[in-house]
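This report refers to the structure that appears directly beneath it.
Excluded from the complex is one protein chain; the other protein chains are retained at their positions.
So that you can tell them apart, the chains are marked A, B, C and D in the order they are listed, and the count of residues begins at 1 in each.
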Amino acid sequence: MILEALIGVTFLAALIVMLSPDEYAGRLAFALSLLPVVGSLYMWAGFDAGGNALMAGSIAYRTQIDWLVAGGYRLQWFVGVDGISLPLVVLSTVLTTLAILSAWTPIDTRQSQFYGLMLFMEANLLGVFTALDFFLWFVFWEAVLVPMYFLIGVWGGPRRKYAAIKFFVYTNIASLVMFIGFMSLVFNLPVDSFGLPAITGSLQAGELSRFVGLDPAALKLAAFAAMFVGFAVKVPVVPFHTWLPDAHVEAPTPVSVMLAGVLLKMGTYALLRYNFTMLPDVATRPLVATVIAAVAVVSVIYGAMLALAQRDLKRIVAYSSVSSMGYVILGLIAYTGLGIGGATFQMVAHGLISGLMFMAVGVIYNVTHTRMVGDMSGMADRMPITVGILVAGAFGYMGLPLMAGFAAEYFIFQGAFASTVIPSAPLFTAASMFGIVIVAGYLLLAMQRTLFGEFRLETDYEVRRAHFHDVAPLAVLLLCTIALGVAPDIFFTMMADAIEPVVAVVGGGA
Amino acid sequence: MAGLFDYTPAVVLLPFLSFLIAVGVAISGRDLLPKGGAVPGIAATAGSFLLSVALAVAVAGGEVYNETVYAWAGGAVPGTEGLELTFGVLIDPLSALMLVIVTLVALLVHVFSLGYMNDEGETGLPRYYAGLGLFTASMLGFVVADNLLMAFVFFELVGLCSYLLIGFHFREPGPPSAAKKAFLVTRFGDYFFLVGVVAVLATFGTGQFAGPESFPVFAEEALHGEHAVNTFLGLGEETWFTVVGLLVLGGVIGKSAQFPLQTWLPDAMEGPTPVSALIHAATMVAAGVYLVARMYGFYAVSPTALGVIALVGGFTALFAGTMGIVKRELKQVLAYSTISQYGYMMLALGAGGYVAATFHLLTHAFFKALLFLGAGSVIIAMHHNENMWDMGGLKGRMPVTYYSFLAGSLALAGIFPFAGFWSKDEILYETLVHGLGGQPLLLVGYVFGLLAVPVTAFYTFRMVFLTFHGDARTEQASSPEPVGWNVKGPLAVLGVLAAGAGVVNLAPVRVLTGAHVDFLHGWLDAGFAELTVHHYEEIDPYSSAYIGGEATTVLVGAAVSLGLALLGLALAYKLYAVPTPTEHTAKLGSVRDLLYDNYYQDEYQVFLARRVVLPLARAADTFDRSVVDGAVDATSSVSLFSGSRIRRIQTGVVSNYAALLTLGLTVLLVLFGVLGGWLL
Amino acid sequence: MAAPLQAEAPTWTALAPALALVVTGLVLIVVDSIDPDDGSPALLAGVGTAGALASLGLAGWLLAGGTGQPDTGGAIALYGDALVVDGMTLFFQALFASVTALVVVASYDYLYDREYQAEFYSLVLFAATGMALMAAANSLSVAFVSLELASLPSYALVSYLKRDTGSVEAGLKYFLVGALSSAVFAFGISLVYAATGSLLLADVYETLAGGANGLTGVAGVGIVMVAGGFAFKTASVPFHFWAPEAYEGAPAPVSAFLSSASKAAGFALAFRVFVTGFPLGAGIDWVLLFQVLAVVTMTLGNFAAATQEEVKRMLAYSSIGHAGYALIGLAAFTTADGGNVLGASMAHLMVYGFMNTGAFLFVALAERWGIGRTFEDYAGLADRAPLACVAMTVFMFSLAGLPPFGGFFSKYFLFAGAVEAGFWWLAAVGAVNSALSLFYYSRVVKALWLEDATAEFELGPTPTALYAAVVFAAVATVLLLPGFGAVIETAQAAATAVLP
Amino acid sequence: MVPAQYYLVLSAAIFCIGVFGLLTRRNALLFLMSVELMLNAANVNLVAFSLYWGNVTGQTFSLFTMALAAAEVAVGIGIILVLYRNFKDVDVTEATTMRW
Partner (left out) sequence: MSDAGSRPRLKLGGHLVPGLAAVALFAVLAAVFLRASFGEAAGFEEGASITASIGYAMFNVDTGAVSGAVVPAEGFVVAFVLIAVVLDVAIDGAVFLAKRDEGEGGGGVLADGGREIRDRLRGGDD
């Protein structure tokens, strides 16, 4: 029952905050958002499930009730958590609370609607990570778009309308393509419900029948491709990434934190759940594996190169998200315990670190009202603590050891290097590892220009230290990053345990 | 004594504790600690030093210790049953020795900082001592690391600390860009190192340095076919091990500032001098060499890798030395000398002189730290003016600094009784002997090393004479500021060590007289079976040959190197020991500019970055915005345009509607008539 | 389960919902004759709403009672097989009744100062009766007459604002194209009669199934022309030309009524006639016909709507687009599991009925407040009428097919049905169109919420009834997501029951 | 007995003349007349095949089409009157205030 309570409470909180007066909306929202955090931590404490939810593993906090029967298929309210989804649930709750806290300063119009939408989005995110019935999942998956559209559209920067609609339509087309791909799979399986475990089981047992002239293998490939494209837009993977920088630059800071922190992970989580767990035989085909690995490497290097050329701090962090997500894709296609485990860990790690970076840039923006690298320098002189945490965050981003970024990237590299699935895996891995140099390059370049040197600010605002409630979330995120870096086993054991069956199917190595 | 080893993690954790205290003070913003956080730092490093000495004594008693302290990740990772990612502690003769060196130099630098930083009234001291604390902790963590992954972790942390400390004066424009450059160039090296780490762990399944399960042992067995390892890219074991060796070497070249990644070290001099002394002379730069020594068993089995190390080392020694001749600032000369000396160590390692390299590492740590601290005290005296041409005649006014600085210089130049001579000579001897034994490549290295000797002597004594001898060329030089005990103390200690350290390993005396005075050789020959010197000599590809017997080669080698050193000294004396020396280097003409601008190394690296990488990035960005983003916007504009066209068929006139309707109906009829077969 | 009604009551009571509507219409005429110059509009509206709600109640009660379902003795054929009452009939009658109720309630405020209100309400009720009977028609004769009964009042209703050129022009065009289409429909029926010799759908099915021996050509033309008649009613291409002007020119409640109820009636009749009347192999593969119609209608509707300047005209084109989606019900019809996709289409029409009516009633509200018709005039409306704008946002995103609103499930079940039947490309075209529709629906939302008001204007008193209707429609749309189970299950059960 | 095809062709001819009149004339009243013509074409078919099939369904139904034609004309004249009052003309091509 805890999951229903968690999602229900968050929806309720959203409603309450939406109707509350603007002055108290911020504090009320923060207080209410602590409930899901406590709930997710409680779930984490009592977590005892083993194995992968989709592959006959035991599902924690499982609820399965028939919702409706349509066209001979039972739609269920089927929710549950396993080693892969629990960390993401915890990440979502924690990040939302911190994002709300960091929104107190910048958001000064229509506050109640803002916080209401944030909580509403959180509820949908929890739904995405816990739903195990395709249609239920798809409801939550699409429902996340609506609040995000308003959050970017109403409180965003100058080109917010363009960015909001681009994000909205682009992601919607992608999920439609994915929907058709998945449906053409499900309808040719002898299953009577949309439950993911049932579908995975039946797929693994090879019960797929012909469909419109496609024999099962070709059908699986077509479905895999459609779903991959659908999720790739969300991840984002390079050819489909152009919505991300616009959305990030125009979105207000707390929304950027949520967008980079959690929304990108929906894509990678879905890739792992659908493409790489249900259709391993397609993913491990040499041609498919090479294409995906190549796309991953291009995402890493190309994303990093783009970041190098940006003048706006937020765009730099946005493009570097593209680069980090490239690592996740590489980890997933490696099909080794460390590879996919590292990819899942990177989802959480990148969530924390990119959240930290965006918040820090946001705090500086609140005071200087500019994000352009050329407009300011010597911020360390005036805002030592914020800059200190920003520098620490930047190093975390670069993959400094004993921080979550390094742990995730190292697992991925180790897993991908020895992968039997990717042809000439070491070359791909080594190529993608060069990303850590470029990341260091542009982050240090940006930091040196804006943070160090003597103090100069084009916009004439009085720069003073950030409020406590702005710096507190930064500190919390930094501590979490270091904690995960020093002891990745907090989440990694749980993840690896859930991934083991996925890898076992392919007989992947270490 | 067994209980003692349980405390080894304390060596690392004590400085880390001081770091935490100092950070706490820095954040709280209030001046809680006396001397701005120095006290906990000094206490912590002193504690570590004592512990290290105790460990050294225990190791001398033949005990060694290799325990996993903390399972970092995946202890229970089913997917990685073969791969244990752990942090552990390895205490054996090599690491005990290095522990002592690092803790001692760190302690002295902490004390020196009191004089250099506190008395000069620097602000932000807690941040400085926090940086020092973290650095010491990371360096010690690196030294005691028992596997390659842990080594890499602390290797990077050390790089971070050097970034923070070089950029300490972040308000001026210089230090931050120097820090950025330092971190980026070393990061470039670390990239290869990380690939190497991943490769080792993927190939052998473990990164352990010591014990029967260590990867050097597996490498050995694999070459003899006794242990199956999975190689990649279809390469044979031999070639694959060489590739992996060279990858790890990338990291070493980056960190130890060897050619071509040495451009960051001279810029790193922007940092405070105690930092330069600690980090850029004794410890961090030594990390690269120490790493190679730590996994020497792995390198020994791949001759090509050793050859590359030797060549890179030798070339860097000469290359950096030549650049040291023309420099005007005191610390610049020392920086290039550091690069050059580490070139020697790499040459020794490449030539199979494992003991020689370690010995030179030991001696160099002391006399280079001494020279840097001496430079520090000169800089205090000269109110932070480092230009040697504004000094002169400080000999009389700063006797303690002068005599310790002179001891250091004599050691650096390799003059007879001082430490430098013994270690440098042994390196050249090993290179010569192994070169003659069928390795012509090493002879090339030997020639490089030999040519570098007079150059080193020349720039060292040019520096000494310009700074201390002759008349005071500026008003400031005539009345230098007095320096306190906390400066002179460390100088005195290091002066003695620089002078006497040679006695540790008098190899030529053993060869001539047969007396076992090469204590270091014996020290390193104990501990884990596979890490001993004789084991390395068995597996490395070198055999030694002599010019008419061992004794004669030793004597000839020593004589040649000492002669060249004295030659260099004499030349420097003649040119610069005059009351008012002139810019002799001007006579070199265009060669001088070439040397002064470090063979335009900096320029081409900056060119590479600014003219190649940045424009490429901008091109990628414009491509991304115009083509990829353009495609997205194009689809929307195409659909909107076609939408506006389709709107047009609604003309508003009913007759048109009726006509189109009838046409539509007719078309449908024809279409389905044909399909249904009932029309045509 | 309550004992099914017809166990003891006479069979004609199965027609109760339709009778309720016609009686209300007549009562309205009687009330009008008593006090001719609209003494009390509230009474008129009250009677109208009461009648509609009564019909809704009856239809719902009969449906719940299982009248005409296979488990309670199958469909009830009345009057020599001319009418049939089964799950599908009651389902659609419930839809017509609820839309009529909403429109009548909304019209009370919309026509506050107009004369001839009684005629308005009576015409609406009679049109609703026509539609109710269309849903119950089981022979082409009743089909034709009930279609005309539904259309004629609509022509009058569209040109209700006699002095407004827009309304008159709309009425004219609607009438002319309507007349042409009804002629085509009649000619089609005559040809089908020529080929089969009967007008009862069951007999037609029998004769055609037995091979029309040489008359396939005649039957084929007849079927295409009959399809043309339905295409007019459902405003699918090529018989859609009247729709943009008619919806834009007509008074907003009438547009709502037309685009929701009469379109659904067209589909009800089309489902009935094609599924039970014309066997698949009978000389013309009408599934392909509807596929062509569906694709062209969807594409034209959505693409034309993308660049409109006026909200109401955009809604008109979007309504054409949705007709295309509903056509998938027939376009992906295979005798094996045709019931599922047909049921999905019925469910989609139900949900679409609510959200589309709501949207047009919001436009009525805007017209009533005197706000202009273009997107710019709607800018910044959210600050002045937040609740109404929330309702409109619900309608817009529900029409676009986004969760957490009703439209999501109905659209995706349709696409899923198409994919299940093997026509994944049909679903793909639908997907592309619905993505484009998201663009222009969000243009409205952008105008309401994101833009800031250009001109300062005061909205005046809020018309309570119209407001209530809009909010009720919004609540219904939202509730249809969790409550979608009931709708889809009854729809698919009814659809599978209809299969011959 | 006249073969049935002739009736079909006759009704098709009448139907198409109706359509022709509808497309070419601009006067609304003529539009109505054309539609009348098309409806009667349907009647021809119905009556002809009522004989062919030997049941009076066709004839009875043709009565209904006539009735509906009358109803349609009634409403049509109403609309044309309103059109005339507003546009001062019965030309259908005049009323194009709403397009695209």
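The rule we apply is simple: a residue touches a chain if its C-beta (ideal position, glycine included) is under 8 Å from a C-beta of that chain, and two chains touch if they have at least 3 such contacts.
Since the model is a prediction, treat every value here as computed from it, not as a measurement.
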Shown chains in contact with the undisplayed one are B, C, D
Touching the hidden chain, out of C:T24, C:T49, C:T100 or C:S146, is C:S146
Touch rule applied to chain B and the missing chain gives residues 655-656, 658-659, 662-663, 665-666, 669-670, 673, 678-679
Residue positions on chain C contacting the omitted chain are 22, 29, 78-83, 115-116, 119, 122-123, 126, 129-130, 133, 139, 141-142, 145-146, 148-149, 152-153, 155-156, 159, 162, 198-200, 214-215, 217-218, 220-221
On chain D, the omitted chain is touched by residues 1, 3-5, 8-9, 12-13, 15-17, 19-20, 22-26, 51-57, 59-61, 63-64, 67-68, 70-72, 74-75, 77-79, 81-82, 84-85, 88-89
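Just so we're on the same page, only the chains that are shown with their structure count from here on.
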Whole-Å distance, C-alpha centre of chain C to that of chain D, is 26
In whole angstrom, the CA-centroid distance of chain B from chain D equals 97
Going by residue number, chain C touches two or more other chains at 172-173, 176, 180, 184, 244-245, 436, 439
In chain A, the residues touching two or more other chains are 169
Listed in rising order, chain B residues that touch chain D in their complex are 647-648, 650-655, 658-659, 662
Residue positions on chain C within touch of chain B in the complex are 172-173, 176-177, 180-181, 184, 216-217, 220-221, 224-225, 227-228, 237-239, 241-242, 244-245, 283-285, 288-289, 292, 300, 303-308, 436, 439
Within their complex, chain A touches chain C through residues 67-72, 75, 135, 138-140, 142-143, 145-146, 149-150, 153-154, 160-161, 164-165, 168-169, 172-173, 176-177, 179-180, 183-184, 187, 211-212
